[in-house]
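Of the protein chains in this complex, all but one are displayed in their positions.
Order of writing sets the labels: A and B. Residues in every chain begin at 1.
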Amino acid sequence: MPSQQHDTQRGKQKALAAAVLAAGKGTRMLSEAIPKVLQELCGWPLLKYAIRCARAVNPDRLLVVVGFGREKVQAAFPDPSIEWVVQEEQLGTGHAAGCAAEALGDFPGDLLVLNGDLPHLRAKTVQGLVNTHRELKAEVTVLTCCKSDPTGFGRIIKDSSGRLINIIEEKDAPEDVKKIKEVNAGAYVFKVAVLKEAVQAIKPDNVQGEYYITDAVVVAAARGYKVATFLLEDEREIEQVSDRADLARSARRIYNEIAQEHMRRGVTIVSPDTTFIGQDVRIGPDTVIYPFCVIAPGVRIGKGCKVGPFTHLRSGTVLADGAEVGNFTEVKATFMGEKSKAKHLSYLGDGHIGPNVNIGAGTIFANYDGKKKERTFIEEGAFIGCGTILIAPVSVGKGAVTGAGAVVTKNHDVPPGQTVVGVPARPIKKEKNRDEESQKEKKKGKGKEVR
Amino acid sequence: MPSQQHDTQRGKQKALAAAVLAAGKGTRMLSEAIPKVLQELCGWPLLKYAIRCARAVNPDRLLVVVGFGREKVQAAFPDPSIEWVVQEEQLGTGHAAGCAAEALGDFPGDLLVLNGDLPHLRAKTVQGLVNTHRELKAEVTVLTCCKSDPTGFGRIIKDSSGRLINIIEEKDAPEDVKKIKEVNAGAYVFKVAVLKEAVQAIKPDNVQGEYYITDAVVVAAARGYKVATFLLEDEREIEQVSDRADLARSARRIYNEIAQEHMRRGVTIVSPDTTFIGQDVRIGPDTVIYPFCVIAPGVRIGKGCKVGPFTHLRSGTVLADGAEVGNFTEVKATFMGEKSKAKHLSYLGDGHIGPNVNIGAGTIFANYDGKKKERTFIEEGAFIGCGTILIAPVSVGKGAVTGAGAVVTKNHDVPPGQTVVGVPARPIKKEKNRDEESQKEKKKGKGKEVR
Partner (left out) sequence: MPSQQHDTQRGKQKALAAAVLAAGKGTRMLSEAIPKVLQELCGWPLLKYAIRCARAVNPDRLLVVVGFGREKVQAAFPDPSIEWVVQEEQLGTGHAAGCAAEALGDFPGDLLVLNGDLPHLRAKTVQGLVNTHRELKAEVTVLTCCKSDPTGFGRIIKDSSGRLINIIEEKDAPEDVKKIKEVNAGAYVFKVAVLKEAVQAIKPDNVQGEYYITDAVVVAAARGYKVATFLLEDEREIEQVSDRADLARSARRIYNEIAQEHMRRGVTIVSPDTTFIGQDVRIGPDTVIYPFCVIAPGVRIGKGCKVGPFTHLRSGTVLADGAEVGNFTEVKATFMGEKSKAKHLSYLGDGHIGPNVNIGAGTIFANYDGKKKERTFIEEGAFIGCGTILIAPVSVGKGAVTGAGAVVTKNHDVPPGQTVVGVPARPIKKEKNRDEESQKEKKKGKGKEVR
């Protein structure tokens, strides 16, 4: 019963570690430079999905086994809570799990092992796997699934008492075994000591010449350890991502699921098929997302906003309630205040925009000077004229105005209420009669306002 | 026979009113601020579809029953021919129809009652309903439909002579009734006097505690009034829109239907799945719509035009024959003359462009000064240089030219044939040798052309 799963000291659960297997090259991706687990899926590297699942069970230690391109993988996850385990040679999943077990030393508990290429696996499924392992006091528990078409998967063989006794790979399976629908889903919980013992016993005597983690399961069963299974419900959770077509298919599925979820929460998405909303985006009710939008993971959008069509909200964008962005506008790492609008052909990068600001068509925050990125601040109620370029770092004060085509140079902040015009932008002067102006031009020089 | 349906005086048909039920909040939309019937579907508020259907039968009076958020609903339809009927409390469809009947006073004819959330219902179906009512001299006629899957709909119960005797809601239906495929589609014609009598008799004795219009139908039948049915053919006409996912599904369907219709008329749409053409758009033959276009309701496009990719034609846009707009260009309330082109990164708002005008990349009509919108006029054969900003109100004469990067300030019209350059734009002067220029610079001041 649940209470028995807890350590007596501190009421904490029995120790649990998690290991994500992320060492493979992923040959079928045909990549020259990118390890499979760094392939991008809906704005996240593939590995991030597995890590999220692993974290969901709140492990005491989180290991990621890396090998091919490990410097790149480690660099992509600058997270001190991850313990990187290096598998120097990629000798198979059994070997990789063994490396993780070694790294755990005399860790007293269990190890959850997850493949790095199952982005659709749900946290609640993994939690169910762990819970079952503990409720049954098993020493190994295998996640299984009944596939309508099991082709390609390892089949789960059980004895008459329902105990797992073997896992037979597709290519080794005789016809009667091929009819078995229950397959190995690619996630396991092992008692660490049992895993260590079992991986010592497995051999790479198969076509691939690899050490299989499934063989470790079978060894454990043969030696009399308690091997359980946990059956997941939705077979679509274990669609693997092996090549670029899989990536595209998975992306479409995830983007659809995300869009459906936002719609369920009161967001209008005019065209889910042409909308790409990443993970962990929050959108308030009554916001309308028009066609052709890409919204990066983690973006925050308030209620009653209008986004799109043709809009890219990149990482770090925050739109307050009632903000509107659309028509060939890109926003990056910028806060837009309530009811502020940027509706046409603008690039807003590294900015902070107050409420009720109007950003005219063709506005650009020139945030990059070739060396570093700088920030732009626009205060409440300012009016940025069409085609204005704001060279960061710079600020535009409350209620200030920039004329169409103004180039506001760096550090030349526009004070509250002031209007600036021209290239470079200067405070407005009273407009003269154009002919008069023309006559005086040689003496006067530049200085005409543009609005 | 048909002639009997006409009033003797003026050869006019018997009086007909129409009422659209639009009072509900639409809880499943999860909207904080927007009544269901104002949810946008393909550029129109949902209610507009029902009003269009109602108008199609040419009613003598058109009533819309409003309740939740009625100020917003009324504001969205500033149409003096609509009679707004306020249902103070939303007590159900029967109550709403009763409110409409009350508002009709002693109106001598029939009342067509339509739900406000059936955007796929066709005008010819509604006309068929009215025609049947009159041909059969019925006192109530119910629109029905045979659904392949009737789940969720009220079932139509008829006696052995085929006369409607009951409508049983899903939740009240025993198993044998659930097997009935003919369902209530949500549109009715009542003789007004019969409706008034029937709604007096109905009670809110159901789970929702609401007065149902179906109960009024059943009461009329029970009292011996002639109750007929009209069976619509295409069951997809009665797909209801209840939540945001329904909105998205309906939108995709309507956009597809519209695209198919334009293709049938000789328009090439390269990718109907990524093209969003609104209602009542006209497009001439041989026009090509490239991928990623949004075209608002009512836009007019001539023949042999090219639109897209990446183009937003907003309300009020008119493209004459052979005009071309594309590549991150947005047009709003602007007329573009024959063979005029705006092919790159432009915003054209509130303009009138003559024929054979070339709009360079990055052109902006600065139509808004923060207070009001002003207009821009460009005459035949003008050449607008790249990156030109035209600050409205302003005009560019026949054959005139603006240099790249010119900012044409407001009211500084460019005369026919003239070339203007600079910020702010001034008539061009002969270009000097740059070095010579450089030496004279301090004395001369600004005034160089950019072309």
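Here, contacts are C-beta pairs under 8 Å (C-beta built on N, C-alpha and C of every residue); 3 or more make two chains touch, one makes a residue touch a chain.
What you see is a predicted model, and the numbers here were worked out from it, not measured in a lab.
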item: Candidate in contact with the missing chain, chosen from B:82, B:221, B:386 or B:414; value: B:386
item: Absent-chain contact - pick from A:164, A:389 or A:404; value: A:389
item: Hidden partner chain, touching residue among B:77, B:255, B:276 or B:292; value: B:292
item: Contacting the left-out chain in the complete assembly, out of B:90, B:132, B:271 or B:418; value: B:271
item: Subunit A, residues in touch with the chain not shown (by the definition above); value: 29-34, 39-40, 243-245, 247-248, 251-252, 255, 273-274, 276, 292, 294, 310, 312, 328, 330, 345-347, 349, 362, 364, 366, 368-370, 387, 389, 391, 405, 407, 409-410, 412, 423-424, 426, 443-447
item: Residues of subunit B in contact with the chain not shown; value: 259-260, 263-274, 285-286, 288, 290-292, 303-304, 309-310, 327-328, 344-345, 358, 360-362, 383, 385-387, 401, 404-405, 422-423, 434, 438, 441-446, 448-451
